[in-house]
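Some chains omitted; the rest stay in position.
Naming follows writing order (A, B and C), and every chain is counted from residue 1.
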Amino acid sequence: MQPYAIAPSILAADFARLGEEVSRVLEAGADIIHLDVMDNHYVPNLTIGPMVCTALRRFGISAPLDVHLMVTPVERLIDDFLAAGANYISFHPDACVHLDRCLQQIKEGGAKAGLVFNPASSLDALDYVLDKVDLILLMSVNPGFGGQRFIPSALDKLRQARRLIDESGLPIRLQIDGGVKQDNIRQIARAGADTFVAGTAIFGQKDYRAAIDGLRRELEARD
Amino acid sequence: MQPYAIAPSILAADFARLGEEVSRVLEAGADIIHLDVMDNHYVPNLTIGPMVCTALRRFGISAPLDVHLMVTPVERLIDDFLAAGANYISFHPDACVHLDRCLQQIKEGGAKAGLVFNPASSLDALDYVLDKVDLILLMSVNPGFGGQRFIPSALDKLRQARRLIDESGLPIRLQIDGGVKQDNIRQIARAGADTFVAGTAIFGQKDYRAAIDGLRRELEARD
Amino acid sequence: MQPYAIAPSILAADFARLGEEVSRVLEAGADIIHLDVMDNHYVPNLTIGPMVCTALRRFGISAPLDVHLMVTPVERLIDDFLAAGANYISFHPDACVHLDRCLQQIKEGGAKAGLVFNPASSLDALDYVLDKVDLILLMSVNPGFGGQRFIPSALDKLRQARRLIDESGLPIRLQIDGGVKQDNIRQIARAGADTFVAGTAIFGQKDYRAAIDGLRRELEARD
């Protein structure tokens, strides 16, 4: 299993002060910065594109930038985010006909590649490409819709994905996104997740360090 | 004719410090803040969605926010930008089957409505809705593609649009976007434009006030 | 000009008793039965398909059935409505790339062909096919959206279309649809319409004959 990583989603940050927000959350202990990219076609919402990634790099952010593409098609934006300095680029199998090719495109571009699974999606898409995947992201809410709670069946899917990863012996991160909070992160970690996206659970709090420390304490107390 | 207005496009601003950038450009004399919204479907690029508009309002920006939708379809994003506090919402006639309805949707939502014309698009779409339009935006470059220069045939189209507006007696703004700089803004104003989108011509300069003053001097010297 | 015709839209009828409703409205003096076909793609609503046309024929309705396609693409449904016994089939130019071909398809199938214009659409699509058109339908509300009122700019467009038809010398019907009522039909007729779609203005009334007579009285009083 990969070491635990906390990945605040900047969707919940103050966009008028994004550089400062990201700096503060990194100083507060965040490991990875998560970007939710929506195009109003794959999901019913439009958020941000590659220019935000570029701006963070220019601002001096050197932490890993982890891009979750909720877009279709994915090909052109993969190239744009590679150029913008993304470290992880993940996409949904059902948003991409040439899945194997897109994983190659990301890796040839120098980034790590991820596949994302909606709450109801089976993990079958991993069957023939597990060796090309660096990150598996399981959605525990439906992407693009607001105000949702953690969907319990995600725990089963985490266990399944954990088994797949462990059996493969590959250094694949298992990421969870949606409704992760201090009161359920321990249970989520027990089910196998090692990378935790959190939005309002961090950026919605006054004290980012306290919020991240709170999550970490739960993780350490896992066993 | 409406009084001249300078509308810096935040696409050229530093996104890591957006609130500060916008504040500074307003203090430097900008009249309107222009937002270029692209969805990677109507144009080959993805930029920003309603959350950026919301963030600017929360930051305390009270200047008019002028949203140029380069998206298709437009209906859902019109509602989202109305909720986010936009003052002007403009869209492309060829991105919208129910043009009259979308103009109504914007106006019933309390914003001003605009129609945008690509460099090769005729102005025919104005024929039956001129009385529902508050702003006509003529593109003098192709939207969504970088590194282009002002397309000269836009001057003819400005003259045509100016004539339409003047004959109607309606208080419609005539906006131009693409390649506007200090050395051509006077000619553009003579052709009939009253509202000027400028990206790098302002945000690409060290001194925003000097840049805006430079544009205004040219406008005053127009006659 | 073609003789006046009243065309009740069955969208406003009681669908549980459609045969009876249509019979009653014909006995009450209706000339043509109008069917609004929506596919939830061209417009945000789904209504009825060819089977309703077939059912009316089997019920014994022999009056002209006038089908307004608010669908895209149109090719397959044109064939289906030809087989179902439609007399008029109309479609929107912006829902069809091969407009000339689709007009031919309708006429070779033995029906009369119409083109429909949304409130903001220019009449340019008629320029090279006027000789293949039997009916021009102008929308005076936006199709597919409920609760709208007659859009005044439709009167200008009616006058323009009337001029086109009269100059051509062709026996083309000029139909209007949207917000037609007893208190505006006279003005609409004066602007050039000869065929009047009416929904709730007829089916929303208790006495269909009174409703239709009311409309006709206004038409006779036109001059």
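Rule of thumb we're sticking to: a contact is a pair of C-beta atoms (placed from the backbone, for glycine too) under 8 Å apart; a residue touches a chain by one contact, two chains touch by 3 or more.
Please read all numbers here as calculations on a predicted model, not as lab measurements.
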item: Full count of same-sequence chains in the assembly - 3 placed in this view; value: 6
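Here is the rule we use: only the chains that are shown with their structure count from here on.
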Leaving out chain B, the still-touching groups: A | C
item: Interface residue overlap between copies chain A and chain B, same or different (over half shared); value: same
item: Distance between the centres, which are taken as Cα means, of chain C and chain B, whole angstrom; value: 39
item: CA centroid of chain A to CA centroid of chain C, Å; value: 52
item: Set of chain B residues in contact with two or more other chains; value: none
item: Contact footprint of chain B on chain A as seen in their complex; value: 11, 14-20, 22, 37-41, 44-52, 54-56, 58-59, 71, 76-77, 80
item: Complex interface listing, chain C residues touching chain B; value: 42-44, 94-95, 118-122, 124, 142-145, 151, 153-154, 156-157
item: Sites on chain B touched by chain C in the complex; value: 75, 93, 97-101, 103-104, 124-125, 127-129, 131
